[in-house]
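Input: one structure, supplied below.
Apart from one protein chain that is not included, each protein chain of the complex appears where it belongs.
In order of appearance the chains are A, B and C, and numbering begins at 1 in each one.
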Amino acid sequence: MLDKNGIAQRIAQEMKDGWYVNLGIGIPTLVANYIPEDVNVVFQSENGILGMGPFPYDGEEDADLINAGKQTITALPGACIFDSATSFAMIRGQHIQMTVLGAMEVSDNGDIANWKIPGRMVKGMGGAMDLVASADNIIVAMMHTNKKGHSKLLRQCSLPLTGVSCVKRVVTNLAVLDITDLGFKLIERAPGVSVDEIKNSTEGRLIIEGEIPEMKI
Amino acid sequence: MLDKNGIAQRIAQEMKDGWYVNLGIGIPTLVANYIPEDVNVVFQSENGILGMGPFPYDGEEDADLINAGKQTITALPGACIFDSATSFAMIRGQHIQMTVLGAMEVSDNGDIANWKIPGRMVKGMGGAMDLVASADNIIVAMMHTNKKGHSKLLRQCSLPLTGVSCVKRVVTNLAVLDITDLGFKLIERAPGVSVDEIKNSTEGRLIIEGEIPEMKI
Amino acid sequence: MNKHVKGVSEALAGLESGMTIMLGGFGLCGIPENCINKMVELGVNNLTCISNNAGVDDFGLGLLLQKHQIKKMISSYVGENDEFERQMLSGELEVDLIPQGSLAARCYMGGAGVPAFFTPAGYGTEVGEGKEVRYFNGKPHLLESALTADYAIVKAWKGDRFGNLVYKGTARNFNPAMAMAGKITIAEVEELVEPGELDPNFIHTPGIFVQRIFQGDKYEKRIEQRTVRTKSES
Partner (left out) sequence: MNKHVKGVSEALAGLESGMTIMLGGFGLCGIPENCINKMVELGVNNLTCISNNAGVDDFGLGLLLQKHQIKKMISSYVGENDEFERQMLSGELEVDLIPQGSLAARCYMGGAGVPAFFTPAGYGTEVGEGKEVRYFNGKPHLLESALTADYAIVKAWKGDRFGNLVYKGTARNFNPAMAMAGKITIAEVEELVEPGELDPNFIHTPGIFVQRIFQGDKYEKRIEQRTVRTKSES
């Protein structure tokens, strides 16, 4: 079974040299720590920067340089700053090759819910609705089950949607799954996790074909 | 009767301090030469500059600094350069207080034709269609009659239109006229020009109320 | 051409209760601190505020919320403000949550004279309810309308009395699009410079969009999430 860093590490393997990537808040943010040395990707933060670097050294924080999670950041050489309208022109215009987002629920047709729990929590969708409606390549990073142990990979989302039929792949603490016309297709098992464990934790339709390899982390 | 410079001079009197102004090609360009000293206006050229200054000194021309008429220009202190999309955002968003254009024909309901003579001349509309469709305050600068002596102030335009019901005022070599619901309303006569001369040169509906003053140039 | 006003009071002249106000900034980054503080002092209320976020409980727009001066918020994300969530869930505050990209585009389009446009964001979600749907290249899009405001209040790094502005770093964010969309746009700047000091080739907001400009008295520039690494880390 993976921890959050393990999920991030597995997702980092998806990156291809030369890609522009948008990482959401939470587990997705950790992905930046695991990009292979020979793969150059540029991180976009939708508040207006391409070429986001690591956190600044203590004492070098700049209130005027943050990411979409409101964290202080740095800019790498070759970085570029722009305004919000331009930033979402990049996103909507499909100039970003990969988007990694957290989710509360994903359905087996690729719907995603991650912004609202009616009557309880309403943080807002931020840029997530633009990202999921625009990007061709959306990966969800999340735990397979919620705190109550219920599956987050569902036949149908119960929470208000962020986007419909948009998620391409889900990476959880238990597995890598692709969204297909027939449901979640199991691609890889997390180290030490059995197919049965994944079955038991997945409420949505699950397709298991042949031998399912274990992830290489 | 006015010459082209006289028309420009009369239009310059329309300018108010603090206005942003777009001047078309031809007579409108000359307006810049006659702005009163106590009136500060900023000239926009739709290819991407606010704060256009006079022509450069001989030998100081810069191929990378031109106006919409493709003429070499200078930039005044406080000028600002931008791209075409932003330029027409200014125009379409009605941030320009006055637009002065030439015309081949104007109708008495404010239609304007200035970009095409079917089968003969097709230069294109350039930015004129955006300007006339967007601006609240459009003044046409032109001769009252064409080279054949026919009126250019018509009941209806015969040439393909640039915009409908958009012209507010026309300044010609003979007169100043406002567009009203009932047609061209005569506001001022050019020096030495009689009301009858204006009547004879105007094909569209002409409203003459009371004494018509002579322009003060 | 002189848009320079003496200070925040003169800048906000005419701003009244019940108006629609755009405020630049992302989180607490690039917010017009001086104008917000003055609006609290003025006590204007029943405001409709268009701003990506709603500040935190004791800074930024949170200050206006604490005093119940805001009737309605139009935002994309409000997760950092407990009082906001409380007022929203209790129904005291009207809230229109819209996708961040749609918010930015709706302000830009408002300033650019484009009254409506199609975007894929929000299709199939509650954001799309009641909105016209049209397919382009086989993909569903929503028709979204432009936003404008009685006053747009932005914060820039430097500006001149023609209204030309430059921003610093990611404090740019929503400020340029909102500057375009105000019937009256007020810019507060860290440093007011003479016309000609800003390179005309590198101005972020052309002066034409700005009606009033002043230098703010002081900027706290509070950091929301101070994240750092130590020198030993790579």
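One rule holds for everything that comes next: a contact is a pair of C-beta atoms (placed from the backbone, for glycine too) under 8 Å apart; a residue touches a chain by one contact, two chains touch by 3 or more.
The shown structure was predicted, so the numbers you read here are calculated from the model rather than taken from an experiment.
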Response to the item:
Output for the hidden chain's shown neighbours is A, B, C
Worksheet entry | Residues belonging to chain A that touch the chain removed from view | 18, 20, 40, 42, 44, 49-51, 75, 77-82, 86, 88-96, 134
Worksheet item: Which chain C residues touch the hidden chain?
Response: 105, 109, 112-120, 134, 136-137, 141, 166-169, 201-202
Discussion item. Give me the chain B residues in contact with the hidden chain, please.
Written reply: 45-49, 54-73, 75, 81-85, 87-88, 91-92, 111, 119-130, 133-134, 160-165
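Rule of thumb we're sticking to: only the chains that are shown with their structure count from here on.
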Practice prompt. Please name the chain that ends up farthest from chain C once chain centres are defined by their CA atoms averaged.
Written response: B
Item to complete: Just give me the whole-number Å value for how far the CA centre of chain A lies from that of chain B.
Response: 55
Item to complete: Please report how many Å separate the Cα centroid of chain A from that of chain C, as a whole number.
Response: 28
Fill in: Approximate Å spacing (C-alpha centroids) for the pair chain B, chain C
36
Fill in: Multi-partner residues of chain B (each touching 2 or more other chains)
none
Worksheet item: chain C: which residues touch two or more other chains?
Response: 108
